[in-house]
Every structure is written in structure tokens, then in C-alpha cells.
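All protein chains but one are shown in place.
The letters A, B and C name the chains in turn, as written, and every chain counts its residues from 1.
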Amino acid sequence: MLHFSSDYEKGACPEILNALLKANDSAFSGYGTDTITASAKSKIRKACNCPEADIYFLSGGTQTNSTVIATMLKPYEGVISAVTGHISVHEAGAVEYTGHKVLTVPEHNGKIDAIELKEYIENFYNDGNHEHMIYPGMVYISHPTEYGTLYSATELKAIYSVCEEYDIPLFIDGARLGYGLMSKDTDVSLEYLAKHCDVFYIGGTKVGALLGEAVVFPKNNAPKQFYTMIKQHGAMLAKGWITGIQFDTLFTDDLYFNLSSNAIEMAEILKSIIKKHGIKEFLLSPTNQQFVVIENSLLDKIKDKVTYSFWEKYDENSTVIRLATSWYTTKEDMEALDNIFDVTM
Amino acid sequence: MLHFSSDYEKGACPEILNALLKANDSAFSGYGTDTITASAKSKIRKACNCPEADIYFLSGGTQTNSTVIATMLKPYEGVISAVTGHISVHEAGAVEYTGHKVLTVPEHNGKIDAIELKEYIENFYNDGNHEHMIYPGMVYISHPTEYGTLYSATELKAIYSVCEEYDIPLFIDGARLGYGLMSKDTDVSLEYLAKHCDVFYIGGTKVGALLGEAVVFPKNNAPKQFYTMIKQHGAMLAKGWITGIQFDTLFTDDLYFNLSSNAIEMAEILKSIIKKHGIKEFLLSPTNQQFVVIENSLLDKIKDKVTYSFWEKYDENSTVIRLATSWYTTKEDMEALDNIFDVTM
Amino acid sequence: MLHFSSDYEKGACPEILNALLKANDSAFSGYGTDTITASAKSKIRKACNCPEADIYFLSGGTQTNSTVIATMLKPYEGVISAVTGHISVHEAGAVEYTGHKVLTVPEHNGKIDAIELKEYIENFYNDGNHEHMIYPGMVYISHPTEYGTLYSATELKAIYSVCEEYDIPLFIDGARLGYGLMSKDTDVSLEYLAKHCDVFYIGGTKVGALLGEAVVFPKNNAPKQFYTMIKQHGAMLAKGWITGIQFDTLFTDDLYFNLSSNAIEMAEILKSIIKKHGIKEFLLSPTNQQFVVIENSLLDKIKDKVTYSFWEKYDENSTVIRLATSWYTTKEDMEALDNIFDVTM
Partner (left out) sequence: MLHFSSDYEKGACPEILNALLKANDSAFSGYGTDTITASAKSKIRKACNCPEADIYFLSGGTQTNSTVIATMLKPYEGVISAVTGHISVHEAGAVEYTGHKVLTVPEHNGKIDAIELKEYIENFYNDGNHEHMIYPGMVYISHPTEYGTLYSATELKAIYSVCEEYDIPLFIDGARLGYGLMSKDTDVSLEYLAKHCDVFYIGGTKVGALLGEAVVFPKNNAPKQFYTMIKQHGAMLAKGWITGIQFDTLFTDDLYFNLSSNAIEMAEILKSIIKKHGIKEFLLSPTNQQFVVIENSLLDKIKDKVTYSFWEKYDENSTVIRLATSWYTTKEDMEALDNIFDVTM
């Protein structure tokens, strides 16, 4: 079976498993107070060129999103997201569970637009009834988005300018950040991103780790007592070094970036396979996720040979599916996929 | 000054003030356990023809909406509302504050459509990822809607059928229920409405009371310990008889309906004035709220003579405003308004 | 029947009813933006000698407590209360419902002790695990307490000094504030109280109003967007002037204080009746609530003649009851009570 269903179908990269093995005989202080976790933070600060950054390690994306959003918003504030934003649709109402509304703006291939964002906020403040409404208190974007698309440096800067104008923090969900940073078609570096937002996270779960997301507050601007609120959200691991070790490894010798680059290279091959076979494109992204329209009869033929994600019904006879490459995708996988299409189409 | 800005610009109808005065020398047991509150419940049960109904008195619309919704939903459930629903827009996120998402469907002059509702729910259950999403757990409609429009008996029945099919309770916000029931253009009676939903409230604040909304669970189906949860929401008055007396009065000698009828009669005159003066119609409703487009220069001329509600900007030169009649609007008010338009237009 | 069960068994004082009647023909702008509400605030500012105070009118005690506490605490903070504090025991978990823990300290006739308070906070910060615990973020006291007892000026100052030392706001629940201020045995004036806390409320429901509590932030220190959060808590009346008029009346010609004085005078008579008849004292307070131990056989004899509050079982044969005087208690009531005891004991 070939695996293109998601980027989290396999465990950890070998370097991380080795590091966990190596550390297994040592004892550590709990709750992330250990020295390896400190080392990981130091390496991430360097990679972001944010020497003052506050960094925390959490376990997964939904947990990170709801903890960051709930602790940065006031009770009268909500978070602005694209209608397709992960927090708006696929996190089981985790943000609302903490008492906050997700305010939605239109999406364009998963992205929000700085001008529409500004209009949303302006309209809010111009509304005579706005004191009876939820205030925009944060902007959430994902980079890459849920569609694998990316903000350009100019677009990101424009969004952040709106945020700064209205004194609203910008939060970037980087569950797949590595795949965005290593795209052939991006001018956004980790340093640039860190300079143009108030908080973001570097996804580990989808980029080589067993689990773990690194939340970065670039300007030493974590909410007061964020540590206690992590605990309150049930998001603190007793053995905090488990995530610490993983990020320490990922940020040694550019491993995080190299793992990500592999997925990008395989995605480039994937796009050429899609084009070669004339598969109907739904959305080909500059990162590791590609969306295509496949006839249902063809899906029947390949479903025992390759995993994919159902995205949505396209019409009576065909379906939008997602094919994702990952840090563990190999050239042999790509050749095998090519062969499957050779045979079935 | 003429008052058409809303239906809550004046205190209580004389009958209610008299009843409060008359009761003022007597002592009552607290928290709604008194005999007048019991009498009010009994009269409402009779008016609804629901002899088994559970009835509770709360203070205002937002309070009632959030208390009912929060106590009837499970944590994994949200409430479906028109995008223009009051709970979705103008209640300061009160529903989300209780941990629940407001799920939105399209609006048609403020109303939702049974077929679109069914599609929304079907799509939810057909979505392979729906276990990562908020379940539809209640349907909220307002009758009259925020635009003064009304569901026909057929439309209401169709919506309730969808709710029954999926075992989802239907909640009807009746902040202006009287104005809906007394409309010239409705075939929905109080009894019919009570039979075609799981919970609704009869608005007092906007129909002759100082404050107060009567929540009706027609089938003896209030959530367990609803009384305690009213207290938990800060929604219980120590002097519960203050609302009890008001509803006891409103449901004596058809007062609630007569007060409502007055607003409807005045609204019919209002619509004829609008037509007589050729004022651009935005939405003329069958209840007490009428929406028209007025040139800004004309607004300047009338703003010191009549109160109105700004609704939204129409274009550079004109504005949508709401004119509302009420239980306290008089024929003299209508003549005076007619004169104002005579003079200014 | 004589009424000593509570201080909220009757409606409003005549002055308030007259003011409501007088205002009933006028129209007002909604949500507390009217001129009478502004006048009430101005009079309260003057009475407190706090010209910069922010003032808001809510409907009842539990609502006020949970709204003030929830909007002033950070997510990692809880509110310190006496174990017998109303918020700790009798508000149906309204504070916890907003996500915050009630942290308890010992009570002494309903009061907390400044030294014990300081020890609690010191112990918290000295605990090596305090980052895994809820931070003390507010101190809540009631004045009078649930037992009718009062803090002396020295005691209040000592508590406030602890709060200032740790930068924790002090919130005073004044549901029965008038009865405290008019006690024969107090050296705490309204002005002194306002100077020695960060927020308090002046109870109307129990001192002559139909409903209403005036929340005072003496130092112009209301939480940002408090208005919106009142709405979010379902605590905003559309007809805000209903509470505004009542407080405007209460703070005209010292009415609030005169009503309170009546209860105190009657309570002094009540205490003399208790002593005259040799009724076992449980706790005689300097305000309007008196607690006595009565044999169950005697209770049986008086229960059809006088209302009282069951407080707790004393032993197999007797019960602690509360007898409360109020703004509406008359000398004739006291004589009648005296007679009842003459006959039955």
C-alpha cells in the first residue's frame, strides 16, 4: 500500500527515535523544566532569529490552537479566521468550548485577504450596535493553509499591518510550517514570519515527530502565567522532555528543514505525475498537499493500492481527493504511484 | 418627539403598573414560588392549550436565549441559526460564552428554509470528518424574525419535521411573539406554534411589560434542574413575582393579544403612509417593523422630530432605517408622522 | 401573617413606584443610555464621594457577583471567599460556571480575617507547586455578611492592605449594604468603604427596589468593555431605565439610608424582644438579620403566624432560624411579634 492520505501516517524520523533511545537512561525534571527542553528552545530562538522569544511545547494542533486563542483573548473578543480555517470547521468547537466565537471572513484557496480583513474590522467599529457584538480580538491564519497554499511575504506583511493598526494579535497556525518554508514558491522565511506575527507554532506532528508543536511568542510576549494555563488546558506533559528532545533533534543540523524539503521534492514529482496523466486538477499547491478530481470508477481501482483523503464530492461521477506527500515519502513511492496511474488510467 | 425607533422605548402598559401597585402591600415567597406566578403559568398553559407545559419567567431575550440553549445542548452540540439570527450577531457572543458554537444557515428575509436546513444536517452526517465537527443539536428561529417576517404554518411545520426527523429540538425566539400572532397575514396561532416546537418564549419586554420573558416547554420537557441552572446563569430574580404579576396581567382578558393588535394596526397605517409618500421600501413586514430607504438629507430634516433605528448604509446618499410601531403607538402618533413626511418630502 | 423570613418579601417602596408611574409616559433610549440612569449614577457618585466612579446597574446579586468576578479575573485566577460566602455556597456554582474556582478561607461569624487572608496568599506563593494551582486573583467579602455581621473600619482597611500588597482587587458584595451602613455599631461609611475596595455593589433588591444592584468601580476602573460583557452575561435590560429610575429615587433625599434605618430600628426592637422572652441566641447581629434557636414545638405553634427562615438544625428538639427585619417592617409588626411570643412561650 502506498500512503498519500496525510502527512501523519508514520511515526518519527530515525534521528528522533535515536535521540529518545539515547535519553532513555537519563533522568529529567518534569513539566518541561529539563535541560534538553531548554536546549530545544535555544535552537528555535536562533533559527527564528528571535533571541527573546518565549517558547512552549504542546502536543497537537487543536490543543495548541485552543490554548493560545483562549489565553490571548479577552472574554468580549473573538478570533477572525477564514471560513475554511481549521479552528472554524474541524476542531470540534474547541475554541467555542473556551467561550470564544470564531468570526469568519471569506477564503481564497484557504487564504484570507488583507483588504477584506480590514473591511471586516472597520465595519465592526462603524456598526452602531458593535457594543452588542463580539469584538475582533485576534487574527488566525494557517501557513500553509488547509489547502496547502501560502501567503507571500507581501500578503503576510499586509495582514500584519492591519493587525498592528487595530492592535489585534496575529496568530499563525504552522501545523505544516516546514512544508511552507521549504516550498519552491515562497519568499517567507522563518525569520520573516516570526517578525510579522505575534505568536505562531512550528508543527512537529506532521513534520517528523511522534507528537509536538512548538509555540513561539517572538517578542517575549507570552500571556502572563501561560505555563499555568497550559496545565489548566490539560496540555502539559509530565515528561515534558519527550517533546523537548524531539524539537531539539529537529532543530539540529537543519533536520526540520531537510525533512520538509523531502516532502516538497516528492510533491513536485507528484504534480508532474498528475500533469503527465492528465488528471483533472482541483488545486495544485506549492506545498505537500495536492487536490485532484478523480472519477469514482478510477478510485475503486486504486483504493487498495494507495491511501488518499476524501475531500468532497465533485459531481455524480467524480470526487475531489487530497494526495499528501510527507517527510517519509520516497522516490520509490512516487514511481509506484506513477505506475498505478499508468495501469489504471 | 415621535417614537418609532423600537418597541421598547416606554415602560409598562397601565394594567401592569396597576397590578404591581395593587400587589405592593402583599408579601410573597421568593424566587418565583409565589401564587401569582403560579396563576400566570396556569393562564399561559391555557392560552397555549398545553396543560402540561413547564413555564419559567426570565428577564430578557439574550438571557433567555443563552440559558435555554446552554441547558439543552450537549457539549458536542451547537445551535443552528440563520446568519442574521439575533444569537448569531447581536448578543455579544452570549451563546459561545457558554461553550457552544452557533452554526449558521442562509437567511431569506430573516427566515431559514426547511430544505436548506435538512441539507445542512444531511451534509454534516455525510461528512467523513463529522466526528471532528460540532454536531447540530438545536434549531433556533425567531418568530417574528429580526426583519419582522413570519413563518407560515406550513413553513413552521416543515422545519419542525426536519427537527423531529433528526431528533433535534426546535427553539422559537418569541421576543416579539405577540406582534407575530396578531399579524393580519399569519396562519400561525399560539396553540399551533406550541405544538410545532420543543421550547419557545413569549416576549414581555417588547409587548407591554417592564421586563420579562415567559419560557414555555410545551411538553413538560424542561431540562432537569432547569430552576438551578436559571440561578447559575444569574437569571433568577429574588422577587420572582415581579415577572409573574406582569404575565398574569398580560394573559388576563387577552391583554397580550390586544396590546399586540394595536401595534399591528398602527403598522398597517405606517405602511400606507410609506406608500402614500412614495418612500422607497426596503422590506415591509407583516408585523410591527418596517424597513425603508431614506435619503440622508431627509433624515437630517426629520431626526429631531422622530426617533428611528439606523439599520445599514444603503448607498452614498441614503440609508436603510427601521420604523417600529408598538403597543403604545397611537393614531395621533401616526397622523403626526404623516404630517412630518407631508412637510419634509 | 407577620413577615420576618427575609428582606425581599415585598415589592418596592412607594417612592419608587411613584417614580416608575411618573416616568411611564415618557420614552427612553435603551440599555441604560437614558438620562435618568445618568442622573442615578451621578447621585451615587456624590454619595460615595467618588466623582470618577464607573457605575452599572444589574438585576440581582448572583448575576452581579458572577459578572463582576468573571470579568475581573484572568483564566488562571480564582476568587478568595469565606467558606460561608454566598458565592461559595448558594449561587448554584455561578462563578465556577464562568470557569473560575472559588478559593476558601475560614469564616468567623461570616467574616474573613486579614491575617488569615495574608497567610493564605503567602502560603500560595511559597508553595513550590503553585504554578500548578489557581492563583488568588480577587478577594470577595460581603458587608453585611450572610450572618448580618459587619467589618469594622480597621478590619476592612487591614483586608484591603493585604489586597494592595499583592495587587489583588477587593470586591464587596453589598446586597444588604444599606443595613450595614445604618447599623448602630458601624464605623464604616459609604465613602470609607468606596475608598477601601476596588469594586462593590449597592443592593437595591433587598433595600426597597423591585430589583436592581448598582455596581460601583470607585476609581474609574471598570474592566474594558464591561458594557459588552454585561450583555454577554445576559445581564443587560433593554429597558435599562427601570433600574436607573429606582436608584435615582433611592439616592434622592437619602431614601436609601432612611429605608435602611427603619430596618435597623426594627432589628433593635427585635433583639430586645428576643432578650425579653429569653429566646436562645445563636447570633445577634448589628444589622437586620437575627439568628435564634427555637424549640421545634414552639415553631409549630408560630408557623402560621409569622414567616421565618430555616437556617440549620440545632439539635433533635430545636432549630436555628433567621428573623429578618426590612425597610417595610413596622412597629405594629414588632408589637404583634412580641404578642405572639407572649402567648406561645
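As a working rule, contacts are C-beta pairs under 8 Å (C-beta built on N, C-alpha and C of every residue); 3 or more make two chains touch, one makes a residue touch a chain.
What you see is a predicted model; the values in this text were computed from it and never measured.
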* To do: Looking beyond the chains shown, say which of A:K10, A:K74 or A:K195 touches the absent one.
  => A:K10
* Check each of A:L103, A:M236 or A:L250 against the chain that is not shown and name the one that touches it. => A:M236
* Of the residues A:E91, A:D173 or A:D248, which one touches the chain left out of the display? -> A:E91
* To do: Mind listing the chain C residues that contact the chain we can't see here?
  => 75-76, 78, 89-93, 96-102, 128-129, 131-134, 310
* Of the residues in chain A, which ones touch the absent chain? -> 1, 3, 5-6, 8-12, 14, 17, 20-21, 23-30, 59-67, 91-94, 97, 205-206, 210-211, 228-229, 231-239, 241-242, 307
* To do: List the residues of chain B that touch the chain left out of this view.
  => 70-71, 74-76, 99, 131-133, 135, 224-225, 227-229, 231-232
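Here is the rule we use: only the chains that are shown with their structure count from here on.
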* Between chain A and chain B, tell me the centre distance in angstrom, where each centre is the average of that chain's C-alpha atoms. => 43
* Chain centre separation (chain A, chain C; CA means) in Å -> 51
* So which bits of chain A are touching at least two other chains? -> 75-76, 99, 131-133
